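Sharing a structure here in structure tokens format.
Just one protein chain is left out here, and the rest sit where they should.
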Amino acid sequence: MNELHELAQLLEQGQRQRVAALTQELLGKGVGPQTILNEGLIAGMAVVGEKMRGGEMYLPEVLQAASAMHASLGILKPHLLRAGAKPLGRILMGTVKGDMHDIGKNLVGIMLQGAGFEIVDLGLNVPPQKFIEAINAHSPSIVGMSAMLTTTMLNMKTTIDAIAAAGLRSNVKVIVGGAPVSQKFADEIGADGYARDAVLAVDKVKQLLDTAAWSMPTERLTD
Amino acid sequence: MNELHELAQLLEQGQRQRVAALTQELLGKGVGPQTILNEGLIAGMAVVGEKMRGGEMYLPEVLQAASAMHASLGILKPHLLRAGAKPLGRILMGTVKGDMHDIGKNLVGIMLQGAGFEIVDLGLNVPPQKFIEAINAHSPSIVGMSAMLTTTMLNMKTTIDAIAAAGLRSNVKVIVGGAPVSQKFADEIGADGYARDAVLAVDKVKQLLDTAAWSMPTERLTD
Amino acid sequence: MFGKAPKPLTCGFGLQIGAGEVYPELNFTLPTMLLDETSWPSVVSHYEEIGEMIRRAAKRLHLPGLMVEFELLPPMTERAEWGAEITAVLHRHLKQAHEEIGLPCALRVTPTDIRDITRPPELRSGKAWEEMCRSFDQCAEAGADVLSIESVGGKEVNDEAMMYGDIEGVVFALGVLAPRDMEFLWNEIVALCAARNVVPGADSACGFANTAMQLSSQGMLPEVFAAVIRAASAVRSLVAYECGAVGPSKDCAYEGPILKSITGSPIAMEGKSASCAHFSPVGNVAAAMCDLWSNESVQNIRLLSGSAPEAYLELLAYDCRLFNKARESGTERTYQKLLVDSDVHESPQALVLSPESTFRIASAITKESSHYRRTVAAAREAISVIRDATMQHELRLRAREAQWLDKLGRSFDALPEKEEGLMKAMIERYGHLFSPESYGL
Partner (left out) sequence: MFGKAPKPLTCGFGLQIGAGEVYPELNFTLPTMLLDETSWPSVVSHYEEIGEMIRRAAKRLHLPGLMVEFELLPPMTERAEWGAEITAVLHRHLKQAHEEIGLPCALRVTPTDIRDITRPPELRSGKAWEEMCRSFDQCAEAGADVLSIESVGGKEVNDEAMMYGDIEGVVFALGVLAPRDMEFLWNEIVALCAARNVVPGADSACGFANTAMQLSSQGMLPEVFAAVIRAASAVRSLVAYECGAVGPSKDCAYEGPILKSITGSPIAMEGKSASCAHFSPVGNVAAAMCDLWSNESVQNIRLLSGSAPEAYLELLAYDCRLFNKARESGTERTYQKLLVDSDVHESPQALVLSPESTFRIASAITKESSHYRRTVAAAREAISVIRDATMQHELRLRAREAQWLDKLGRSFDALPEKEEGLMKAMIERYGHLFSPESYGL
């Protein structure tokens, strides 16, 4: 259906207004929200993902497309809910205590947001206690920690241990990353996942909570 | 007394026969064995040590001097024993299981021998059990292990643990070395000492068993 | 030309920088470990071990000279005594090396810019600011010969603007905010150095341009964008010199060649030699004008030969032999050309670092007076440098890179004549990220 194809293209071009408008129009025409989501938004973001991987699209453009998608999602949301689809998980992000390198963490957050997740950013220099409080306050499904210094990366372990001590470990999955971090290190400190960059981070998250309905097909986005 | 000074010089030149002869001669003249040892041999080997450090003498020459010293020591030994001096400790050396790099280990053994220690060389590819049997058989005061591969260095730990399990850990001091080994690693596996090269290895051994009488002054030899 | 700077300088134990020879600048850091009271003794032992290694290796490698950099980690800055203690340790070893083997050497100390621990960062007062000043002072007292910093004023806005590809925001961060902070910060540092009789080295745009370089290497930003930010970032780094800094510039300040051709001060650079710290598309060309050749930093861990810092020191030593032999034999032009030509056709980021390009960018900068206009001019010149190379088929850009180059060209041409024209919009767009007081606004 070529209006859906048009939606996908507008999305890819990051045309926020026109994407929103066309979404409304389609709903008006009685096109199902799930159809719009799958054949319009998801299809569009899939192309975005491929283009990013191929170096045909860069972060600024991806962010535009993502914001257009969110405009449309905002409109579809109530309809989807009625249709019984459930939103993606919530993710807590923070750079660990003692570390002020935050752009990497921010980037991961943004990409996850682009993938339809809800992000709670605790900022930088975040002590274990603050992570714990935030887990209690926001009950996220995933906690993401960033560390860029050899002398702060062990604070990821400290934090994981503190979360466990607080009896919350089973409530969340923990992913870690940062320049000095490796899969081996992630395993050693008992994290559930590691990713080398923001794009792979999205893969990893999707993999950890095999997500449903509203997800962009980041498998495609990042293969 | 310039005959002792002569002895020292002959030693330095590695003149085995003449050193032996002069030793006899001095004893005949009633010079005390301790005096001959201290003012002749020890003084001579001290110069050797300095020269080696300063790049003025190399291994082949040091080995010649050492053999001359041993010739003289052989003669002095009974007299020293009567004079109540006690021999230096015995040292077990081996390259650990899985490793065939042995020249470093051999070199350490040779230098320790030159320093007056008795060496029991277990060769290469030595399994923990063999170390344990040798400890029981030779009751050494020190066990030296060499490993040159990242994939064999942990056999040093295995061996130390096995020695402990056999209830022999308190009987011996353990020193380790080899290209991939570091002080940090030595500490981690519970060794008593580490040295970067053969010369420092002698220092380390002397330090571990603060040795008496027959020792060459390797503090000087290696400062 | 590498090794020669119009304004050479001598520091530490008779180390002459930019007077003809290129010397290694060795950097190192701690392995994975916690840094606190409990671990402090082992922290010190790491630096002791490195100090001993340096004395041993300097002799083994017949080093003609050596600069050592100690980059403080945040806790060592917050607790001035800690940074000073390590400074003293390294100073002691260099002194000994100088006495024992006559090694000309010096110690560069780089406290951490910890002012962005609060967001928005409080740059001109407050706890972090005071701790940082104490750190500079005590490190100087403890034996630092050169003081440097990788300052972050404006970064809070630049990070965001870069990610969204907002040129106005990038220019506002690099051309308006950053220079204001640099001016305030470096007047303080220069005064402090004068009081302590220490050399005020220079600053690094690491937080701006190297972040961009990393982003592009991750496929997040086009290389042309990173290249343009590199050029533009030189203007804020230049401010340090306007305040009295004399170099040598920081190794991670790849904008160094631009600074060198404007100020004549010697520069430290890093390229393939810093493959332990981060990868880059400028491995050889970065060396074309260097006076110090650095490895940026590597953990003090064990390799098969010895420690990682010693392994990288050997690399630096042999690279420096080539620079110096080339000069000695009068073939430095040929060698420099090799360093340049081997990279510039592979990447626009390499292209803008060539002596030719950096000279063009430098002239574009000096033609202008305000920091804002200089920033824009530097960026525009970088763009035309890349354009020219593509037209002469000396550089092939992928389609998307080429489109971005045009996009950038248009955006930079569309900028207002004066920063005033940007202020209002920027404060609306980014006001939540920075505090005007921190920039005297």
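Going in written order, the chains are labelled A, B and C, and every chain counts its residues from 1.
Methods note: contacts are C-beta pairs under 8 Å (C-beta built on N, C-alpha and C of every residue); 3 or more make two chains touch, one makes a residue touch a chain.
Predicted, not measured: the structure shown is a model, and the values here were computed from it.
Engineer: Which chains here would be touched by the one that got left out?
Structural biologist: Taking every chain of the complex into account, the missing one touches A, B, C.
Engineer: In the full complex, which of C:R92, C:R119, C:R196 or C:H278 touches the chain missing from this view?
Structural biologist: Only one of C:R92, C:R119, C:R196 or C:H278 touches the chain omitted from view, namely C:H278.
Engineer: Using the touch definition from the top, which of C:Y335, C:Y372 or C:F412 touches the missing chain?
Structural biologist: Touching the chain that is not displayed is residue C:Y335.
Engineer: Where the complex has a chain not shown, which of C:E346, C:E368 or C:D388 is the residue touching it?
Structural biologist: Considering all chains, including the one not shown, the answer is C:E346.
Engineer: Which chain B residues would touch the chain omitted from the figure, given the whole complex?
Structural biologist: Answer for chain B: residues 52-53, 55-61, 63, 98-100, 102-103, 106-107, 110, 123-125, 149-151, 153-155, 179-180, 185, 197-199 touch the chain left out.
Engineer: Could you list which residues of chain C touch the chain missing from the display?
Structural biologist: 29, 60, 62, 217, 271-279, 283-284, 297-299, 301, 303-306, 308, 310-312, 314-315, 317-319, 321-322, 324-326, 329, 331, 334-335, 337-339, 341-343, 346
Engineer: For chain A, which positions touch the chain that isn't shown here?
Structural biologist: Within chain A, the residues touching the omitted chain are 150, 179-182, 184-185.
By our rule, only the chains that are shown with their structure count from here on.
Engineer: Among line, ring, star, complete and other, which best matches the way these chains touch?
Structural biologist: Line.
Engineer: With centres defined from CA atoms, tell me which chain sits nearest the overall protein centre.
Structural biologist: Centroid comparison flags C as closest.
Engineer: Where the centre means the average of the CA atoms, what chain is farthest from chain C?
Structural biologist: B
Engineer: What's the distance between the Cα centroids of chain A and chain B, rounded to whole Å?
Structural biologist: Using C-alpha averages as centres, the distance is 63 Å.
Engineer: Using mean CA coordinates as chain centres, what's the gap between chain A and chain C in Å?
Structural biologist: 33
Engineer: Would you mind listing the residues of chain C that make contact with two or more other chains?
Structural biologist: Not one residue in chain C touches at least two other chains.
Engineer: By the touch rule stated above, which residues of chain A touch at least two different other chains?
Structural biologist: Residues: none.
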